[in-house]
Structures are given as structure tokens and as C-alpha cells.
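What follows is a single structure, and I will ask about it in a moment.
Now for subunit A:
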Amino acid sequence: MMPAQVAAPDGVLLILALMLPSIGLLAIFVLGHSRPERIALPVLAANLAVALIVALQVGHSGQAATYRLGGWLPPLGITLRADGLSAALIAMAALILFVVAIYARGNFASKAGGSESRQPMVFWTLLLGLSTALNTVFLAQDLFSLFVALELLTFSAVPLVCLEGSRETLRAALRYLLFALAGSVLYLIGVALLYGAYGTLDIASLHQVTRADRATSIALGLMIAGLMAKAALFPLHLWLPPAHAGAPAPASAVLSALVVKAPFFLILRLWFDVAPQPQPVIAGTMLAALGAASILVCSVLALRQARLKLMVAYSTVAQVGYLFLVFPLVMGSEAAVPWASIGWTGGVLQLVSHAFAKASMFLAAGLIAEAMGHDRIDDLGGAAEAVPISIAAFALAGLSLMGLPPAGGFVAKVMLLTAAVVSANWWIAATILAGGLLAAGYVFRVIGRAFADPAGGAPPPKAVARSRELAVLSLAGVALLLGFLPLQPFAYLGIGQGGMP
Partner candidate 1 sequence: MSLLVDLVLVALILMAAVWTVLVRDRRDAVIAFIVLGLLLSLVWMRLYAVDVALTEAAVGGGATGLVLLRACARLLPVEAEGRLPGPGTQIAAGLLSAIAAAGLAAVVLSPPVPYPSLAALAAENIHQVGLGNPVTAVLLAYRSLDTLLEKVVLVLAVIGVWALTPDAFWGGAPGSLKSKHASGALDLLARVLPPFGIVVGIYLVWNGADHPGGTFQGGTVLAAMWLLMMMADLADPPEIRLKRLRRLVVFGPAVFIAAGFAGIFMSGWFLSYPPDYAKPIIVAVEAALALSIAVILGLLVAGPAAEPPKR
Partner candidate 2 sequence: MSVVLDAFTVITVTAGLVFFLAGTVGLLRFPDALTRLHALTKADNLGLGLIVLGLLPQCPDITSALKLIAIWVLVQFAGASASQLIAQFVRRNEPGP
Partner candidate 3 sequence: MPEFLYAAAALVLLLTGLGLMRMLWGPSPADRLMAAQLLGTGGGAIALLIAIASGTMAIIDIALTLALLAAFAAVALTLGEPGTKTRAGEGEQ
């Protein structure tokens, strides 16, 4: 099997998306440099450029970009593929990682001339590790490569949680690792069963051949269960709040905004691209019910948190819950293909807008904690004066979580709501509305406290760098801009879906 076609330039970019961050992390590791951010920032900038070019090319050509590793055709070889959805998501991930990196210079910039120190070295290498992992998750077309990508994600994310090294963060990291490993191994069993049933792991090939039989259902059931643990879907969410709240702010931002989205993205791929259609209604309803439980339970828990970062972390579980509402909504829609339905589009938009909003929120929470010296919500009085831009960003991002106009979360939630009403899933509609109200409760609680007078005897707030505040605001701004998208399925996200070229 000689290479059957000449490598298209856009295809090579997919390789760069995987390899650039890997090379960057190896370089930081081997150079033992005292200033690792000097390698990481340019690499992440290049990664952003690559992702944007891929996204533009996909939009321009109206076709998915593909690359066959080593020229080997599936099912023997592995294919990378950027369809509209993947291209949008790698661009999203690259942008958030880049902005977080700019912000993180304030946390993990090392002094000139010093020797290598632990936290900067670990943070910057693992941030690049996350970049490789996310790009692989979004681009790989092979179920086993996706397993390796999930492991890349786990190995990059877990040490970030306990970067600080306190007992509690170590414990949170360990619990995260155990959940992630259990999830991986369930996924792996599913991969083995699918290979045994079909003799291929290529998603496009599987799409053609999957049957609705016992082996396939058990395989997909195990894989989805494993991914649910990684995506922190209720009741497998226990690991997430302490892990995301214990990590340093830039790490929390990436974990909440991007890392939990990767397993959800894979569930989406399994559900729409691998599983035999149509899916059993009961399975979709069960996922949505767990999503609804996540929204309600964790929103209430978020309301009751005393610490800002824990509140934001619980809000992540709730907001990820929205994503799982998609499955019955798509089944109930009359659109010919899932990606032409507003339920599917609303879910994707929720994924993207939550990513920007939550990244902004965690970074803002980090700045607020730096300025005030603590993150107790009740004692945040005076924060609005001390870090006005961060509070503004927090509020703007909060709009997205609540689903108020003009935020991106508004469009997403309205689309989900409409889909729920159209398909007569009234309980889903009610959950979406209740989740919005609860989110309003926990966001306004913070904003309200921030505008209160400072408590007597509190130490004066410390100043934080304006550039970092602007980075936070820019992410909230993107979340807001997404709100100006029209309320309809986007042709872009449909590019290359469903095994089409």
C-alpha cells in the first residue's frame, strides 16, 4: 500500500498540531531552562496559528482536512481528520490555552538567571502536554489513538491539580487519577470488544458497519460509562470540585474549560458516529437524566459553597450537565441529520461558550484571591474596587452561565430550550430554566459581596497586573461575542460530519 495521495498542506498542519506542543514540552524538559515560559509561549502561539489556519481552511474548502499517518490507509493505519466541529474545537482550545499562558506568566514566570525550579517547569511542560492531548482528542479518528489521547490528558492534568503540594490537593489529585484510570480501563475494554466485533477501530469505517447487537451495546455502554466518570457526570462527579478548586488558577481554568470537555466530545463521537442508528431512546433519556441531576444538584451545592473556587468548580459540573441534555433532544428533532438540529448545535455552542466563560471565571477568581489574599465569598467586600476588571469579567462570564442575553450561553440555552419544547421534553425545559435561576443565584451572590464595603480590619488588597486582568476580560468577551451568533444550526459545524468527505 504505497501512499495513495500526495500530502495536502492542510493535512500537514494536523501533524503540526500534535507535534508542536510535544516538541515544546520535550525541549523544556531537556534544556532544564530557568525560564520555561520563553519556550512555552511561542509554541502555544504557533499552535494557535496552526489551529486557526486549519479552521479557516476547513471553512474555505467546505471539506474536512484529513491526514493518513505514514500514508497507511485505515483500517491498518491511523487517520487524523478535522471536520467543522473538530476544527472549531482545536481553535477554541488553542485560543484558551494561549490566553491562559499569558495570564500564567504572572504565576509561573521564573526569575532570570536562576536555576530551574519545580512549579514553572512542571506547569509549562504539562500545559503543552494538555495541548497535545486535546488536539489529539479532537483530531484522531481511531478509537485506540483516542485512548492514548485520553491518557495524555490524564497524565498532564493530574499533576497540575497538586502543583501546590498541600495534603488536600494531593488527595484531590489522587482521587482524580483513580477516577480517570477507572474510566480509561472501561473505555479500553469497549475498544477491545469493538475490535473483536468489527476488526477495525477507525471511526469512519465503524460508522459503516456497526450493528445493533449485544457486543456493540456492551462495548459502547462500557466506553460511555468510563467517559462519564472522566466528564464528571453526576453521580461520578465527586472528584471534580476538590481537584479543580485545588489547582492553581490557570490550571483550574484549563481543567474546567477544556479537559472535561474532551470525554464529552468522545461520547458525542461514539453516539453519533460509531453507534448504530437509531439509538435506543432509553439510553439517551438516561444520559439526559443524569445531566439534569448534575445541573440541579451541583448548582444547589455551588450556591452553598463558602469558597469562590469551589463554587466555580461545582458550577462546572452543573454546566457540563447541560451538554448531556443533547441526546434526547436530537432524537426528538425532525432534522434529517443530527448536526442540522438546533439541539445538537445548542449543545456544541454550550460547550464552547462554557469553555470561554469558565476559563475567564476561574482566572478572575484567581486574581480576586491574589488581590484579597483569600477566596471566602462572604469576605469579598471591596473586591469590586480592588480588581474591577476581574469582577466585570466574572460578571460577564456569569451571564453566559445563567443564560442571559447577550452572552453565548444565552444562545446555547435558548437553542436547547427550544429543542426541548419542540420535542415535548418538558422536564428538560424545566431543568434548563431552573439551572439558569440557580446559576443567577450563585453568580449574583459573588457580585453582590464584591460590591459590599470592605470588612473592617481586612488587610488592604494587593495590586495585580493589568495585563492579566485584560487577558481574563478578553476570554469573557469571547464568551459574550458568541451571543451574537444567529439562532440556527451552523453549516460550518456540519462540514465533514457523518462520514461525508
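How these were chosen: all candidates are chains of the complex that A comes from, given by their letters.
Criterion: a contact is a pair of C-beta atoms (placed from the backbone, for glycine too) under 8 Å apart; a residue touches a chain by one contact, two chains touch by 3 or more; residues count from 1.
Computed from a predicted structure; not experimentally measured.
This complex pairs subunit A in touch with one listed candidate out of 1, 2 or 3: 1. Here subunit A touches candidate 1 in the complex through residues 1-3, 6-7, 12, 15, 18-19, 22-23, 25-26, 29-30, 32, 67-72, 75-78, 115-119, 121-122, 125-126, 129, 132, 136, 142, 144-145, 148-149, 151-152, 155-156, 158-159, 162-163, 165, 170, 189, 193, 195-200, 214-215, 218-219, 222, going by the rule given at the top.
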